[in-house]
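To keep things clear, I will list the structure first and then write my remarks on it.
Every protein chain except one is present and positioned as in the full complex.
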Amino acid sequence: MSALHDETTVVAAERVSAIEGRLTRIGRSMATAMIPVIGAFVIGGLLLAVLGRNPFSFYGNVIHHGLIGSLGRQETLIRMAPLLLIAAGLMIAFPAGIWNLGTDGQYVMGGVIVADLGPELAPHFSGFVLFTTLFVVGFAVAAIWSLIPAILKAWYGINEIISTLMLTFIGLRFSAFLVKEYFYDRETTVPQTRVLAVADRLPRMFSSRVHIGLVVGFVAVIAVHFMMRNTAFGLRLRIVGMNPKAAIHAGMNMKALTLAIFTLSAGFAGLAAAVNIAGVDGVVRAEWNPAVGLLVVPLVFLARFHAASVIAFIAAFAVFQVGGESASRKADIPNFMVLFMVGLLLVFMALGEYMQLRSSRKH
Amino acid sequence: MNGLFSEVFISSLVSGGVIAGIPLIYAGLGEAISERAGVLNVGLEGMMLGGAYGGFVGALHFHSTWFGLLSGGLTGMIISLFMVVLCVRLNSNQIVVGIAITLGAEGVTALLHGAIYADTYPRVPVVHPYAIPFLSNIPIIGPGFFNHHISAYLAVVVVFFVSWVLKSTGIGLSIKAAGDQPHALEAAGGGVHRIRTISVLSTGLLAGLGGSFIVLVGAGLFVPFITNGKGFLAIVLAMLVRGRVRWLIVAGVLFGMSLSLTTALQLAGIDVPIDLVLMLPFVLIIVVLFAFGRRSYLPAALALPYDREQR
Partner (left out) sequence: MVLANELTPSVELIGITKTYPGVVANSDIHLTLRPGEVHSLLGENGAGKSTLIGILSGMVQPDAGEIRIKGETVRINSPRDALERGIGTVYQHSLLVPTLTVLDNLLLGVDQGWKLGRDAAKARLQEVSTLLDVEIDPSSVVGDLALGQRQQVEIVRALWRGEGVLILDEPTSMLTPQGAEKLVQVVRRLVSNGLAVVFITHKLNEALDLGDRVTVLRRGKIVGEVTPAELQNRSRAQITDEVLKMIFGEKSDASYAAFASQVSETADETFRVDHLSVEGSGPHPVLDNVSFTLKRGEILGIAGIDGNGQKELAEVLAGQRHADSGEIILDDQSIQNLSIAARQAKGIRYVTDDRHGEGTVGPLSIALNIVLKRVGEVPFWRWSLVRHSSIREFARKLIHDHDVRAPHEEVAISTLSGGNMQKVILARELALEPRVVVYNKPTYGLDARTTSLVLASIADQAKAGVTTVFISTELSEIVSICHRVAVMYRGKLSEPIMVRSGIELKLGALMTGSTTL
């Protein structure tokens, strides 16, 4: 009896210490992630000071308008939805060793088709069917668009960094061409698509402006996280990323996998556009260039493809983006602080990674 | 006479092609050097943009195009220091740091320009072209090719100089070894980090020169994001010429022409959707990659960090 009792206490104690170990690990990785953030804020503050602006009131405004104020917080959550979906796509591509740097082009191509199709379908279909169709279309268009770099890579061995970057420039111009020539709304003076009526947009949650796209984003990030770590498909992708020659040697179908990686990764970017258009924008203008894809790249990398960290970084980024707009307006500077901060963040992240490596080598 | 074979079309295409192509040649040459040494510099766009802003400020401050170019080159070099410290010395991921440099440079130049010059939009000193005797008198294409600011001709000189360095000097030999077999260079007593540092700094200098050329000779003023993807185009050109850097002159001018096609078409009164024309250079890149990319030569150790104690 007492032996059994002892055993359970030992097991319980082990479990507690395991949880403690886990917590310290989480704490440590949070700390290593926070140091670059703090560094970026300090250098960003110095730049603001040089420009004669008060960094404290600037950052105060960022927090106030991006996080504390109810309107700003809602806007932050709305912005997070497409960012999370783009991130989900990158969480597939990067561990598989595919540098999909063309999410901006994929986003815009998916978006422009969805924007044209939405008002067309809205009168005929009910909410759920309409949204599902738009989501599938956005995903599919971007996936098809990504077949160009995918085929160039899988069959002709052409570096995807270059092809995807080039296709972003092509996609931006091509979508503008489509809007100006074919999709434009004849009743407006600026070249833009027809507007999806507010009544036909994604349902909102918690009696706020936040639409269910946010849920789609969270689900996508968590599902991708699970897929990469626990399924055979995820392991195949990671093997391709870690050692493509070993993947070939093990008999994996590299062409099929490469196509899958590109289309999935791009598809999420297209889905992001569909969610954003069906949720808030409702329209695409000819010179539309959200240019968020390249900004998500470093965030996903910094989060090391881990769902919880990805969500945390995207949230912080969205706060800064939303709050930064108000803060920049108040400080009378153009709204490019967030670009600079992400660049800084990456620099500090690289430094942090090196420090960590050095300390782990010492021990 | 209007149309594709009119004089106004051809001469504006050639002249615009050279003006748009020279930055590609400068930056592409820089990229070619660092790629040869094994560093894939995705931050080229950011270095060009930084150079553009630095050149702009320098030219305004000193009222001199040459000082502008100098300060542009130095700015590019300073930005490339990030790449040196993070990628060459600390072995960070070259692609992520490259993106960081581009994003950071976009942000900081737009911010500074907006905060300092947004109300005045000043213009830099006007440049004076130098017409090369005889050559510039060739009908139709003569003025387009041979009547430019001296810094345009300088690009050609620099290309030949770098070509000579790579082929016939010890530094050139070490650069090639650093990209192809860095351990061999180290075993032979050369410093891989030293060579890669020199290479990346030259890349920054040349990208900065290219960027400031856009502002000082091409546009005459700075606007945010003025490089508009030229840095990425230059990366591809560097890959395509496969270490035979003299081909950059031809490739640069050809792609420059495709960039200046819209203006030339408008001048010639030809009506084509502007977006499709602006798309052209990038489509061209994909086509060229498809046609020649398969055989494009890249150094074996490209984008791989070098660690002496690891193999």
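Here the chain labels run A and B in written order, and each chain numbers its own residues starting at 1.
Assume a residue touches a chain if its C-beta (ideal position, glycine included) is under 8 Å from a C-beta of that chain, and two chains touch if they have at least 3 such contacts.
Computed from a prediction, not measured in an experiment: that's the story for all the values here.
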Among A:Ala140, A:Met252 or A:Ala291, the residue in touch with the chain that has been omitted: A:Met252
Full-complex contact with the absent chain, from B:Ala188, B:Val250 or B:Val287: B:Ala188
Touch with the omitted chain, as defined above, among A:Arg53, A:Arg73, A:Arg173 or A:Arg236: A:Arg236
Missing-partner contacts on subunit B, residue numbers: 168-171, 173-174, 176-177, 180-181, 183-191, 308-309, 311
Where the missing chain touches subunit A, by residue: 230-233, 235-236, 238-239, 242-243, 245-246, 248-253, 361, 363
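What we mean here is this: only the chains that are shown with their structure count from here on.
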Separation of subunit A from subunit B, taking each centre as the mean of its C-alpha atoms, in whole Å: 30
In the complex with subunit A, residue positions of subunit B that touch it: 40, 42, 46, 82, 86, 90-93, 95-97, 99-108, 110-116, 118, 224, 229, 232, 235-236, 239, 273, 275-276, 278-279, 282-283, 285-286, 289-290, 293-294, 298
Complex contacts: residues of subunit A adjacent to subunit B: 47, 51, 99, 101, 148, 152, 156-159, 161-163, 165-167, 169-170, 173-174, 176-177, 180-181, 294-295, 297-298, 301, 332-334, 336-347, 350-351, 353-354
